[in-house]
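Below you'll find the structure I mean.
For this view, one protein chain was removed and the others were kept in their places.
Here the chain labels run A, B and C in written order, and each chain numbers its own residues starting at 1.
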Amino acid sequence: MEAIDLVTGVGLVLGAFFFCAGTIALLRFPDIYTRLHALTKGDNVGLALVLLALSFQAGSWSEVCALLLIWLLVMVASSTTSFLIAQAAQRKGVKPWTR
Amino acid sequence: MIALAVAVSCPIWAIVVPLVGAALTMLWPRRATFVGAAATLTTLAVVTALTARIAQTGVQRYAVGGWGAPLGIDLYADGLSAILLAITAAVAAGVSLYGLRYFRAVSVLAYFWTLWLFVWAALNALFLSGDIFNLYVTLELVGLSAVALVALAGGGAALTGALRYLLVSLVGSASYLLGVALLYGQYAVLDIASLGAQVQPDTVTWVAMAAMFAGLMLKTALFPLHFWLPAAHGAAPAPVSAVLSGLVVKASFYILVRLWLQLFPIAVPAPGQLLGALGAAAILWGSIQALRQERLKMLLAYSTVAQIGYLFLVFPLADTVAAQTAWLGVLMFIASHALAKSALFLCAGNILRYYGHDRVHKLGGAARGEPVTFFALGLAGVSLIGLPPSGGFIAKWLLIEAAMASGQWWWVLVMVTGAFLAATYVFRVLGDGLISGTVSARRQVVAPGMAGAALLLALGATVLGFLAVPMDELRQIGWPLVAVRGGQP
Amino acid sequence: MNPFLGYALSGVLLIGIGLYGAIVYGHLLRKIIALNVMSGGIFLVFIALARRAPGVADPVPHAMVITGIVVAVCASAVALVLSVRVAVETGQAALPGDHEDRA
Partner (left out) sequence: MDALGLVNAAFDLVVIVLLPAVALGAVMSADLFKAIILFITLGLLLALTWVRLAAPDVALAEAAIGSGLMGALLLSARERLARTRPGRDRRTSHYPRWMTHPPPRRSHRAVSPWAASGLVLIAVAGLTAAVVTLPHEAAGLAPEVARQTPQRDLANQVTFVLLDARGYDTLLEIGVLLLAVAAVWSLGEAPEPPQNAAGPMLQGFVGTVGPIMVLVAGYLLWAGTDAPGGAFQAGVMLGALGVLLSLAGRHPLARLPGWALRLAVVSGPMLFLAVGVTMIGLGRHFLEYPQAHAKALILLIEATAMISIGVILVSLYAGGRPLSDESGTRKGRL
């Protein structure tokens, strides 16, 4: 196994960890706002790590660009949707969780 | 001139012309009537040329895209296809004539033409298809356009009827598609002829056949899967009911016949007897329900449930010595029912327009008020019951003859009872009209074209009684598997 | 190991679940969802069948399933519009004789 493969492997495992953390938070956190917070943060970092890891395996710069583009698009989409969900919840009168 | 005739009789035109017509009516809704009438006339000409070509030169096979089976899709037109194309064209002529006058709102008229041309194109495509997956697509086209036509009537009854029809139709075609998937998984061909040469009586094939038959029986509304039919056929606008009862239910029955003749691996008696028994139940149940109906259109819808039963009586007779008689009988039946029932629905539309209602026991004086419609009603009723000299008479005669010849007398009993019940409900309608009861206030004028269209179809059903011999000659062109499946040709 | 059988059997289960839902539930949206689950199962059987030979996938079922997906979404779109019209006319999102069950 070459060093570059090792870097990829570590990146993928780390990314998977962040995805897992985000998912557990989705299941365990008390209200919609905190869940959104955890989910978007965790998944964005996780995705970034996975894509970074994969870009080491890319055969050309255009593939790296494609991976970058995927990351950017997912970022735009997830931030917009999480904003819209939170906004809808607020309009419906869902109160943020307090201890 | 000859070159032109050959070019025009190519099977693809029977599909392309109405399809183009449908698209053009969408593009120019204001000119829908003109475009629709032109498309109707052209399609009639094309179908006539194609039928004549089949009668003269035999089976037509046409590789769309030039690839040919197994990769491409072939159109396949034999005598059986030709008969159904011709029946469709005959009913279509009547319905188009009627549609010119029936719809008054511009918007509805435009959509009627679009959807009706879609149905026609899809029916022609279905009758010409030689490929089981292509049949699925045509089946969906027929179903979806028929549903939309039902909903054109507007109002709760039509909308709920249409929606139930759509849901049922989707289950039916999904079941058919499942059968296609399994057959493709086993044999890796979709062309019916190649598939027919390969089928073996194994588990996959039987399960696929069961799925396809179940789906198609649901779409044909064979008892006890008829529950959706009366609401849809009864609530649709009159010309639409004519198309649905006359043609659309026969489309799925046609696929059943194709599957039975060409894809059933071996002749086993059990499925045929089961289908026959369901058909017999349909005849009795549908007729009794028809007797109980208050409204003419619902009566006719239940009568369709009963008449569909007759179609299925062919299956127990199809593997006996009398097979050829039975098949001719059932084709005559399809033709005469298509013409007679569509005539009856058009008459019901006229009566509805004239009286403002279609309650069976309040049609007093109809014979004097609306004589042409009433005459058509009588003629078509005669064919529906099966009295000579109508097409219905010949059809039932042939079926009874086949049942006797094969020693299955119990089907004769059912058929005679069905005819008796049909006579009862037909005379229930006619009797009231003939008795010069109170003529209720005349509500609306029935356009001559509307009465004429009904009469034309009813006359067709009568004249059909004299056409059994040419129909049999047409039927024998490319008749599948005559040698293998028993019965003298 | 060739996973085709597992996926195909999973497809068969989807067909069963969809068929059950389409028959039993009265609410129109549920019926439409169930029908789509059922056709999803059929597509799954179809695509699994195309993946039996090692190495190559058969493109013909792929093309047929794409056709099927488009047809299904068209039919569903019409069914959904009809459902809304039915609800406007009759006041309930179910066919007469059925009840809306749990919305």
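Criterion: contacts are C-beta pairs under 8 Å (C-beta built on N, C-alpha and C of every residue); 3 or more make two chains touch, one makes a residue touch a chain.
Since the structure is predicted, the reported quantities are computational estimates derived from the model, not experimental observations.
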{"item": "Touching partners, among the displayed chains, of the absent chain", "value": "A, B, C"}
{"item": "Option from B:47, B:89, B:123 or B:148 whose C-beta touches the chain left out", "value": "B:148"}
{"item": "Residue touching the undisplayed chain, where the options are B:192, B:208, B:348 or B:464", "value": "B:208"}
{"item": "Contacts of chain A with the absent chain, listed as residue ranges", "value": "73, 76-77, 80, 83-84, 87"}
{"item": "Residues in chain C touching the chain absent from view", "value": "1-21, 23-27, 29-30, 32-34, 36-37, 40-41, 43-45, 47-54, 56-67, 69-78, 80-85, 87-93, 95-99, 102-103"}
{"item": "On chain B, residues whose C-beta touches the chain left out of the figure", "value": "7, 10, 12, 16, 19-20, 22-24, 26-27, 29-30, 62-67, 70-73, 104-108, 110-111, 114-115, 118, 121, 125, 133-134, 137-138, 140-141, 144-145, 147-148, 151-158, 160, 178, 182, 184-186, 188-189, 202-204, 207-208, 210-211, 227, 231, 235, 295, 352, 356-357"}
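The rule we apply is simple: only the chains that are shown with their structure count from here on.
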{"item": "Rounded Å distance, chain A centre to chain C centre (Cα mean)", "value": "31"}
{"item": "Rounded Å distance, chain A centre to chain B centre (Cα mean)", "value": "57"}
{"item": "Two or more partner chains touched - positions in chain B", "value": "none"}
{"item": "Multi-partner residues of chain A (each touching 2 or more other chains)", "value": "none"}
{"item": "Residues of chain B defined as touching chain C within the complex", "value": "71, 133, 137, 140, 144, 147-148, 151, 155-156, 159-160, 162-164, 166-167, 170-171, 174, 177-178, 181-182, 184-185, 188, 190"}
{"item": "For the chain C and chain B complex, residues of the former touching the latter", "value": "15, 19, 22, 28, 31-32, 35, 38-39, 42, 45-46, 49, 58, 60-61, 64, 67-68, 71, 74-75, 78-79, 82-83, 85-86, 89-90, 95-96"}
